[in-house]
Each structure stands twice: as C-alpha cells, then as structure tokens.
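Reading through the structure tokens given below for one structure.
For this depiction, one protein chain was excluded, whereas all remaining protein chains were kept in their positions.
Presenting chain A:
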Amino acid sequence: MDQNNSLPPYAQGLASPQGAMTPGIPIFSPMMPYGTGLTPQPIQNTSSLSILEEQQRQQQQQQQQQQQQQQQQQQQQQQAVAAVQQSTSQQATQGPSGQTPQLFHSQTLTTAPLPGTTPLYPSPMTPMTPITPATPASESSGIVPQLQNIVSTVNLGCKLDLKTIALRARNAEYNPKRFAAVIMRIREPRTTALIFSSGKMVCTGAKSEEQSRLAARKYARVVQKLGFPAKFLDFKIQNMVGSCDVKFPIRLEGLVLTHQQFSSYEPELFPGLIYRMIKPRIVLLIFVSGKVVLTGAKVRAEIYEAFENIYPILKGFRKTT
C-alpha cells in the first residue's frame, strides 16, 4: 500500500523516457480534485480468495486516503513536477494531439480540493510547464460523470465443469446450446458474471472499480467452494461507462457540422450523436437533452478527462431557444 507515498507503478513507467507514449503525467492526479476518496490501487497479488480480507483491505485503503490526503497531494505535485520536467524534452516534438481543447488537469491540485470543483491553474507553490495548451479563462464544469457500469475479466486459472457449477451453485443459468458459459449473479455488489469452462470469467454491472474487483472475488470464492482450485489471476478492468447531464439542450446538428471528423449523427438510426474522441480514446453519446454517456475507458480518469474536454465544446452548441 505504498501508492500514497510514491508514484504509482504505471505512472512511474510513464515518467521514464521509454514508457512515455502520452505525456508523462501520473494517471491518478486528475482524480484527486474530484475527491472520490477511492483511487484505484496497484494490482494486489494476494492469492487468498477471502472476501473478508478483501473488504478489510479496501476499508484500510479508504481510511489511509482520508487521513493522508493533504500530504499526498503535496508530494504528488512535487513528483508530477519532476515527471513533467523529465519528459518535457520528449514532448517538445509532439504537438497538441487531436483538435479537442486540452484542459490541463494533472497539475491543478490545491491543498484542499472540494468534490466537483477543479481549479484550472496550479497553486503558486508549484511551478509547472503545461504540456498541452490550456484553454485560458475557462472554468471546469463542476459536473462529475457518474460511473454506471464496469466490465472486468479475471482468470481463475483452472478448467471448470460448467454443469457441476450450474447444478450446485445458486442463481446460475447454463444453456450450452445457446451460450457456452454459466451466467451467475450475486446481489452485493449487484453484478453478473459469465464463467467459461476455460476458467476465465467476465464480471459486469459493478458501479466502481473496487466493487468490480470485490464481486469478481466473490464469484471466484463460489467456484472455489464448489471444489475447483480457483485462483485470482490477471484481474483487469476492460471497460468503464459513465454518464452525466450538462443541464442544457444541445444543437447536435451544429456539432456534427464542425466536428465531423469525430462525430456521427444519424437521427433516423439513433437519436444520439456518437463522438469518438481521440485523446483520450473515449466514445461519447451526446443527446439533445444534454445527457452524455461516456464509454470505452480503462481507467476512471479517462472518463473525467473526456468530459472536461467535451464540456466547453458542448457549451458552444447550447440551444438558445
């Protein structure tokens, strides 16, 4: 649980010269201003499938984060400065990517972030070199997309007899003529799992990363209790879906005209405009009502970043009648 005092493992990779495919910004930083209190943790390699341990671990992490939040921010700011300065030279050749205005968030930490408010400019203590041009004099939206669905996969590491599982486990369906997997559901967290005979499993329906992991562990525990030597290998979140409301109607026709490289809008096929943002690689469904659905993210920060990118564009296409 060292994540709070140093760069998280894959952010360290980003800070190094070889690993930098995107600007060397720690992934976790954009999350902090939103005060979620739940930053995704580095992958834990515990082989124990104990649910109690999992829940205790999650509670400890939450408590640690709440206690040490201010310390972390200051340290992360300083490390982010170091990371940015290291990779600034590599970034010199990369121009601003895509045509979406890049609101630069990683360095915008203050010492006391309130949920939902993200000051754009860094505090005077931390001198920064923004990598992508920040749009001056525009505020953050103050709207936080809510996660609606998380799809994750895990490998239980052993072959499974699906008929045994379907016959002995509760809340399971198995119709091999229609689909070659057992469909199992649990109530807490409310999720559905597809369990395949190879031992691989897909877990859908959770509302947060930790819930998805906890649910996957519960399914693995069910399989283990049925007598299979189940492990918990390579848990990975494959997709995250978020949604939010900008609270004003949007002129989709205008948006598709100016952003035609990214948008596709066929009202006769589907009432929403499909916006494929390049960076981050997120697909947004934008509706006339002002509701926005964001999908395709591997991490929570991508959802937030995509929404912060699209919000000023949407404001520009606000319906005035």
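Observations, loosely collected:
Operating definition for what follows: contacts are C-beta pairs under 8 Å (C-beta built on N, C-alpha and C of every residue); 3 or more make two chains touch, one makes a residue touch a chain; residues count from 1.
In this text, contacts and distances are computed from a predicted model.
Here one chain is missing from view; checked against "Integrator complex subunit 11", "Transcription initiation factor IIA subunit 2", "GPI-anchor transamidase" or "Presenilin", UniProt names that protein "Transcription initiation factor IIA subunit 2". Screening A:143, A:166 or A:233 for touch with the missing chain picks out A:166. Against the chain not shown here, chain A presents residues 163, 166-167, 170-175.
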